[in-house]
Structure formats: C-alpha cells, structure tokens
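Complex shown without one protein chain; remaining protein chains in place.
So that you can tell them apart, the chains are marked A, B and C in the order they are listed, and the count of residues begins at 1 in each.
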Amino acid sequence: MTVTATEICVLTAALLACLIVGSLHLKVNLWLYAMSTLFIALATAAAALEHSETGLFVIAILIALLKSIAIPKFFSWAIDKLHVYRDLGAIIAPPLAMHAAILLFSLSFILTKEIPSPAGPGNGWFGAAGGISLVFTGLLLMLTRRLAISQIFGFLVIENGIYVFALTQTKGMPLMVEMGILLDVLVGVMVSGLLLFKIQKSFEHIDVGQLTQLKEP
Amino acid sequence: MTALLHWLTFLLSIILLPVLTLGTIRKTKARLQNRIGPPICQPIYDLVKLSRKGETISSTMCGVFRLSSLLAFADILVLAWLTPWLCFKPWAPHSNIFMVVYLFAFARMFTLLGSLDSGSAFGAFSASREATLSLLVEPAVLLALVSLGIFFGSSDLRVIFSHQTNQTFTDSAIWIAAGLAIFFSSLVELSRMPVDDPTTHLELTMIHEAMILEASGRNLALIEFAHALKMSIFFGLASQCFLRAFPQFNTFNVYSQGGLNIVGILGLALFVGLLESLIVKLQWRKVPEFIAYILSLSLIASLAAIGAGVIK
Amino acid sequence: MNFFISVTAIPLATVILSLTKLKVEQLRLVVPVMSWLQFGVLTFLSLPALQNNHSFLTFSVDFSIEKIGACFLLLTNFIAAASITHATCFFANEKLVGRGEDPQHEKLYYAACALFVTAMSFVFLSDNLGLLWVSIEATTLFSAALVYFSRDKHSLEATWKYLIICSVGIAFALLGIILIFASSQHGAIAGGSLSLRLLVDHANELQPKLLQFGYIFCLLGFGTKAGVFPLHTWLPDAHSEAPAPASALLSGALLNCALFSICRVTEIIQVSGHSFFATFLPISWGALTALAASFFLIHQVGIKRLWAYSSIENVGIMLVAIGLGSPPLFFFQALNHSLAKVALFLLSGNIIQSAGTKELKQIKGILQVSPSWGITFAAAAAAVTGMPPFGSFVAEWMILSHCGDLVQRIAAGVLLFALALSFIAVSLHVGRILWGKPKHQIAVLPTFSSTLIPLLLCIFSLLAGSTCLPTFFFD
Partner (left out) sequence: MQIQDMATFEMLAVLLGFLSLALFFGHRKHLKPAIPAALTFLASLAAMAWLILTWGHNFHWQTQAPFLLGVFPLTFEVDGLTRLFLLLLSTLTCAVSVFSPSYISHIAAKTHAGQYWICFWLFIVSMYAVVSSADAITFLVAWELMSLASIALVATDHSHQSVQKSAFIYLGATRVASAFLAGGFLWMHSITGSWTFHDWTFCIESTYIPAFLILIGFCIKSGIWPFHIWLPYAHPSAPASVSAIMSGFMIKVSVYALIRILVFGALNSLWIIAIAFALSVISTFWGVLFALVQNDLKKLLAYSSIENIGLVVMAIALSLYARAHSLPTIADLAIIAAVFHSWNHGLLKCLLFLSAGAVDAQAHTRDLRSLGGLAKRMPWTMAFFFTGSFAICSIPPLNGFSSKWLLYESFFQNILLSPTAIEKGLSLAVICLLSAVGALAIAVFVKAMGVGFLGVARSKSAQRAQEAGVGILVAQAALVILCVASGANSEFVCRLIAQSLTSSGLKVSYTISNGLPTGTVAILLSMLAASIYMIFLKTSKVTKYRTWDCGFGSLTEKTQVSADSFAQPLARIFRPFLRYQNSAKFEGADRRHFPEEVTVETQIISILENRVYLPALALFGGLAKLLSRLQAGSIHLYLLYVCATLCLLLILGMTL
C-alpha cells in the first residue's frame, strides 16, 4: 500500500479543517479554510499529474482561485462589513469540539476501510477517509456555531469533503457535472452571503441560534 | 251447544270472578280484623254506584286520560280472552307468552299516561314508581311463563295449559315453581301488599291508587273492573299451575277442573287477604329487594326447566 | 442545443421581461401567458414520450424522458402556470390589504419563479444523475428567493433554515450520487456513468455495497428536500412564510421533484436485485413520515403550516408508492396531491388576505364570507385527505391494495391509521374555519378570478378520481 501525494494533501486539508472547529475567531477560521481548500486544490493537481488528465488541472486552478481565494476574500470583506469577528459557540465548547472533530477524523478511517476503490483494494482509503472526515467536520462546525456566517463555512467544508471523496473514489467525474456543482456552490454561497446581510439588517445580529420564532407551539 | 255453554260460562266468570275475588280479599281482611266487613258482592254494588255517577275530571286533562282507561280496559278484556286463565275458556287464537306479557304492558302504559295527564304530582310520582316496579317485575312474569314454555317446548300458553302427560316429580316441581313466581309477581303487578297498600290514604305512599286519583264515575268503574279482572287472570294462571302440579288434576273431567280452578282463584284471594293482614307494606326502598326474590324464583323455575330439558 | 434553447427560451424571456422597466401591471398580463406557452411547448416536446409506454425519448446526450417523467414534467408546468396565473390576481389583491408596496419584489418574484420552474423541469428531463443533482440544488436556490418574498423577519428565518438544511441534505445526495458513480466504475460500465438509463440497464453489475450506501445517502439527501420525517423541519416554515402561490409551487411541484429523484434512484437499486433494501426502507420510512405528520396536524395554529404538514403526510404516502416499485402509482398520488394541495394553498392565500391573519383560531365563518371559497376549500381538503370521489382516494386505495407481504401490510395499517387521523385533524381545522360567524372585517371580497384556478384544480382532481383518466398511467 502506498500513500500518494494526493492523499497526503487531502489528509492535511482534513486536519486543517479540524482546526477550524477549535477556534471561534472568524478570520482565523477563514484563513484555515482557505489553507485547507488550497491543499485540496493541490491534491487535485497531484491527481491530475497521476492520471495525467488536463481537465483536472483546470478544476484545480478553478478551486484555488474561486474557493481558496475569492470566497475567503468575499467573506473577509463581509466580516469587516458586519463588524462581527467572533462566534459565540453552541452546544459544546470549541476545544472539545475540536477533539471531537479529530475523533471523527480517526473514526472516518474505520468507516471507510471497507469501501472498495476502483483503483484496487487498499487504494484510495486515505482519500475516502479524508473526504468523509471533512464532511463530518463540516457538520460538526455547523452544529457548534451560532453565527450564520460560520454555518456557511461549515457547509463549505462539507462541500469540500464531498469533492475530495469524488476526487479520490472515482475516476474522473464528467467535467460538466463538476462544473455544475462548482457553479451551484458558488451561487449558493452568494445567495447565503446576501441573506447574511439581510439577517444583519433585520435582526441586528447574525446569530441563527436566536432564529427560533418559527416553531410548533 | 256446548260451545255456547262454554261461552256463557266464560262471560259470566269474566263478569263475576273479578268482583268475587276482590270481595273475598276484603272480606277476609275484615274478618281477620274482627270486623264483619262488607258483603263479598260489595264490589258489584260499588261498580254499579260508580257507573251511575257523573265524572269530574281535571281541566288540565286532554282526551288521553279517558282514552287510557278505556283502552286499558279493552286490552284486559282481550287478554282475558287470549290467556288460558280458566281451563274452560273457549277457543282463542295463538296466545303467545310474549304477546300476553306485552299486552299487559299495553294496559300499564296507558295507565301511566293517564296518570300523567292531569299534571298532578301525585299521579306522576306514582307513575314513575309504577314504571320502576314494572322494570323489575316484567322479567319475573315473563320468565315464570317462559319456564313453563321451555318445559313444554312451546311459547303458546294454550299448549302449555292443556298439556296431558304422565306427571313426574319434575313436572310438579316446575308447575309449583312457576305458579309461585306468577303469584308473587302478580302481587307486584296488581299493587298489592307488601309493595303497595291499596287501602292507604296518604297520596305520597300510594302507587296504583295515586295513579287513578283523578278518576271518578264511570271512568273509575272501568279502571277498577279492569284491575280486578287483571287480578283474576293472574290468580287464574297461578291457581292452574298449582292445580296441575297434582297429577290427579288431569284425570278430572272438565267441569270439576273448572270448578277447582274457580275455587283456586278464590283460595288465592283468601290467601292474599290473609297475607295482607299479617304483613306490613314495605318501605319503598326495600321493594326492589323483594321483587328481586321473585325474579330469582322465576329464574330458578326457568333454569330448572332448562335442566329438566337437558336431562330428558 | 436546440432542445436546450426550446426549453429555456420562454423562461429566460420572462426573466428578462421581469427585470426590465416594464410596469408590474403589464407584467401581470404577460407572465401567465408565458407560463402557459411554456406548458404548451413542453407538452409538444414530450408528446412522443407520452404516447410510448416504455421507451425513452432522448433529446441530447444527458437529457431524455420517458412516460412517467413526461407526466411529471407536464404536471409541474401545469401547476406552475396555474400558480403564476393565480399569483397575478393574488398580488393585485395584496395591494388592497396594504402589503407588497414595492413592485420590484413582485417582478423579482416572477423572474425567480420562471427560473425555479425551469430548474424543476430539468429534474425530469435530465438523464444524468449529476445534472439531476444540479437541477435540484438550483431549485433550492431559486425558490429561496420565493420564500424570502415578504422580506420580514419570519420569512428571513424560514429562508435561512430552508437554504441551510436543504443544502446540507442535498450535499449528502451528492455524496450518494458519487457513490453510485463509483459503483458503476467497478466493471459495469467502462469509465463509469451517471446516466440513469445506463445505470438501470446495468444495475445487476453495479458494485452492491457502494450502490447500497449511495442509495442511503441519496435517500437522506433527496428525502431532506422532500420533507420526510424527521428531515422535514424546514418545510412547514418555508411553506407558511412564502406567499401563497409560492407555497403552492413548493408543495405541489418541488416535493414531486425531490420524490422523483428518489424514485429514479430507487428504480436502479430495485432492478439491481437488492430490492429488499429499496422496498423496506422507503415503505417503512414513508409510513413513519405519514404517521408523524398526521400527529403534527392535530395541534396546528397556522393555516398554511397545516397544509405543509399535510404535504409531509402525502410525501410519506408517495414514498410508500415508490417503495412498492410502481412509478405510475407514485405519479397518480403526486398528481392528486398536487392538484388538491395547490388549490388549498391558493385558497388559503385568499383567506389569509381576507381575514388578515394566518392563525387558524382567528379565521371563522368562511362559508358565510364566500360560499364559493368555502365549498371549494372543503372540496380540496376532502381531496387532499383522500376522500372519494377525488383522485387521491383511488390513488391511496391502489397503494394500500398493492401492499402484499408482512412489512407492507404493517405499513398499510399504519397508513390507514395515519390517513384516518389526518382526515380527522384536517377536517377539525377546516370545519372551524368554514363554520360559524366571521370574526373579522372582510378586507378582500371574493372575486371570480380568485376562485377560478382552485375550482378548476378541484374539478381536475375530481375527474382524476371519478373517470377512467388514471387508466392512462397504468397501461
């Protein structure tokens, strides 16, 4: 069993994502997210080298540009604009949540062990684990954060995880589908970013933990 | 010719027996109280007197009151024709147990309505009590008759009361049980002691007398006569039951049977007079318990009949 | 490419028209026409598929359609056209009760609506699982704009929950699709494929474990979008906060899209021979959803929340139909549900305008306010709760009578219970609304145009149940 460069990049990205859970500072989160995404772009590039597919290169560049530069820039701008720099945390404390994230990181290795990879038995295990771990981390992030903006981060991490999973577990998703997904994510981020400002405007905060008006009596 | 004779005797007994029964009871009671008492035929004189008088009715009443006594009377007459209370009774169509019981209910229902017509509280309270009693006593009467029906395998009273089989001990026992049940439930049906005191003078404790409180003149005559006739019918049935308990009864010819029957009815009247002199009226709340005993008597009779059927 | 243009041309034109400086009154005349035109175009396009029973009509590489898909496509566009037509009247009345001052919002609504409907159409048209996913995600994004229409705190909250929960759910669906794609790469199809037709054809050769997990994730993902219990949490909020015509679309069309996606994926796994999994899971989950939703119906306070939960209940029933492996049955139930539920939502919109409140307790005596509304409302409520002679009775009866083995029979029992409970709960609320004396000043007087569309929908629902119309789907 060999560990490829792709897998190393992926695992690094997953660990970086785990670190996001540990901090409540939005800017730190953003930076960590950008780094994590960059590693994913690197992983894509490595995979492109491995399978010598030019299409993947294009995607790697797109990810690097859009997800690790444009989106963080946008949110950084939004943070400044909203004057919110720190999340309040929900359910469990951040350090504890980070430990949980790391636990889930290791759990994902156990969960993905049995996944048969098209590249042959044993191959792609770490990649799958990284992907699943990212999904878990993202979910955890969404669960343990109160601010709307952090929930978007969580969602982005989940999206990253799924992308990683697709990258490592399949041989070449159709390009059109990949692009469509990327576009959707982008639009989604834009829409939710827009909503962010609306929430700030209407409620004078972006704490979604307080949005509990709509419920059963 | 014999048919005509039968009819004549029958009509005569319908007219005379009720009055004599009533008279016997009164006479017995008077004698036991060390009074001479009215003659046995006194009820006849009473009725004649009543039918000569005019009626006074409440201005609240509508036609229901007079209609009720009329229909109740007619109903009891029909019953007298249908029910084999006398063994020399002429032919009548199918006299079904259930029909007989419900024809009695017919009369009772009209009496109840009549008592409610005046808007008087006495009549209404007694009607309410009468309805309560009937709830308990109707099953008793019905089961007493049904016990005979079960034993003789028919719901037609004609068949039951003309049964001529070689009598066994079971037969006698069932006849006696049914007779007792019919007799005792008749005490309730007829508002006699210990359930109701027909000679009481306090409206609040009366049952039957309060229901007819507003009646007078011919109307009262009808009611009184119907009541007396009803009594004879019940006593007739009961006395026949007792008589048929003796195997020898079937061997007698029809005249002696008829004579015994009449003697039986008057004997029962005598017994009632005796009873009424010896016991007191029960408190209203204790009455249901008394009727419960009667009902269980009927039940025992029916169960015995079923048991006899199963053993047979 | 031609195909692509023909499908998107009219909606794009609508979008452009809506974003120009056209007056909103003019737009109200144009948009319904456009939507009916679009319905016509799509009918024309899918006509061959409707005539053929079992063959696919291929438009281009990734786009094809078969009979049931075409039926769904037409249903969705029909519902959309009806809803938009009613919306024009609805928004005109909205002015009367002092809401919706900004005409820009309404114009945006029409634009978003056109895009939303197009995205939904692509759900039925796409043969490619990836594109299917993209379309579903697009519906979420576009409909978010519809939910956010009234731009108050509540609608904002509803939109946020809708967006986040559905996006997370849909993300899982994507994971599921990737797993299915991975399963196809294990020797079944060279290089793997996302084409549904290919996947169904090669279902036996797919890697079973991956397929199974892919199915689970898809069920979870699309189930979130469809509102199965306990993933339904966003649904009552979104449905009650959106303006009535948009709620109608969400309930009558969007849920069908999500369920249709589940149906397509289920088809693969049922053909693959792991049918136990693909039968047991949707049936039991569907029954559970219906049961839970019927309980939710009991203590409802909001008129539109009531219908939202009723939609969830129907989603449960449709999921059972999917689990039974009968797409026509699923479609028939969806058809009836959509017709009746859209009528209900549209009428509820009218009633809310008239009563000035969404609270069930405050609304009384609608039968006195307007017998035509009242009777149509009662009829639609009867239709949605599965009363004869409406179509849903026949559909539910067929679903119940299809339940054969033990698990299915238990599910049928649960469904019977849920149906009874939901009928009782719904009619309790409906009775309270219809009967009695009106509590409020009547703000909007009932007009012919505000009753027309719901009435027509009810009549269609009636025809679906009391004529031989359904035999068309069951050939």
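Definition applied: a residue touches a chain if its C-beta (ideal position, glycine included) is under 8 Å from a C-beta of that chain, and two chains touch if they have at least 3 such contacts.
The structure presented is a predicted model; accordingly, all values stated were derived computationally and were not measured.
A.B. asks: Kindly name the visible chains that come into contact with the excluded chain.
C.D. replies: A, B, C
A.B. asks: Using the definition of touch stated at the top, determine which of B:Leu70, B:Met206 or B:Ile265 touches the missing chain.
C.D. replies: Once the missing chain is taken into account, the touching residue is B:Leu70.
A.B. asks: Which residue, B:Leu16, B:Leu32, B:Ile57 or B:Ile176, contacts the hidden chain when the whole complex is considered?
C.D. replies: B:Ile57
A.B. asks: Have a look at C:Ile68, C:Leu196, C:Ile262 or C:Ala292 and name the one touching the chain we're not showing.
C.D. replies: C:Ala292
A.B. asks: From the list B:Val48, B:Ile279 or B:Ile306, pick the residue that touches the absent chain.
C.D. replies: Hidden-chain contact among the options goes to B:Ile306.
A.B. asks: Out of C:Ala82, C:Leu306 or C:Leu419, which touches the unshown chain?
C.D. replies: Missing-chain contact among the listed residues: C:Leu419.
A.B. asks: State which residues belonging to subunit A touch the missing partner chain.
C.D. replies: On the subunit A side, contact with the omitted chain comes from 90-91, 111, 139, 142-143, 151, 208-209, 211-217.
A.B. asks: Just checking the interface: what residues of subunit C touch the absent partner chain?
C.D. replies: Interface residues of subunit C facing the absent chain: 160-161, 164-165, 168-169, 172, 212-213, 216, 219-220, 224, 230-231, 233-234, 236, 276-277, 280-281, 292, 295-296, 298-299, 332, 367, 371-372, 375, 382, 387-389, 391, 393-395, 397-398, 400-401, 403-404, 409, 412-413, 416-417, 419-421, 423-424, 427-428, 431-432, 434-437, 464-471, 474.
A.B. asks: Of the residues in subunit B, which ones touch the absent chain?
C.D. replies: Where subunit B meets the chain not shown: residues 51, 54-60, 62-64, 66, 70-71, 73-75, 77-78, 81-82, 93-94, 96-99, 101-103, 105-106, 108-109, 112-113, 116-122, 124-125, 127-129, 131-132, 134-136, 138-139, 142-143, 146, 149-150, 153, 155-156, 203, 213-214, 217-219, 222, 288, 295, 299, 302-303, 306-307, 309-310.
Rule of thumb we're sticking to: only the chains that are shown with their structure count from here on.
A.B. asks: Using CA atom averages as chain centres, what separation in Å is found between subunit A and subunit C?
C.D. replies: The computed centroid separation for subunit A versus subunit C comes out at 31 Å.
A.B. asks: Could you work out how far the Cα centre of subunit B sits from that of subunit C, in whole Å?
C.D. replies: Each chain reduced to its C-alpha mean, subunit B and subunit C end up 79 Å apart.
A.B. asks: Spell out, as numbers or ranges, the residues of subunit B touching 2 or more other chains.
C.D. replies: none
A.B. asks: What residues of subunit C sit close enough to touch subunit A in their complex?
C.D. replies: It comes out as residues 62, 128, 130-131, 133-134, 137-138, 140-141, 144-145, 148, 151-154, 156-161, 163-164, 167-168, 171, 174-175, 178-179, 181-182, 185-186, 191-192, 194, 207, 209-210, 236-237, 240-241, 296, 299, 301.
A.B. asks: Which part of subunit A faces subunit C closely enough to touch in the complex?
C.D. replies: Residue list for subunit A touching subunit C: 114-116, 118, 135, 139, 142, 148, 151, 155, 158-159, 162, 165-166, 169-174, 176-177, 180-181, 183-184, 187-188, 191-192, 195, 198-199, 202-203, 208, 211, 213-214, 216-217.
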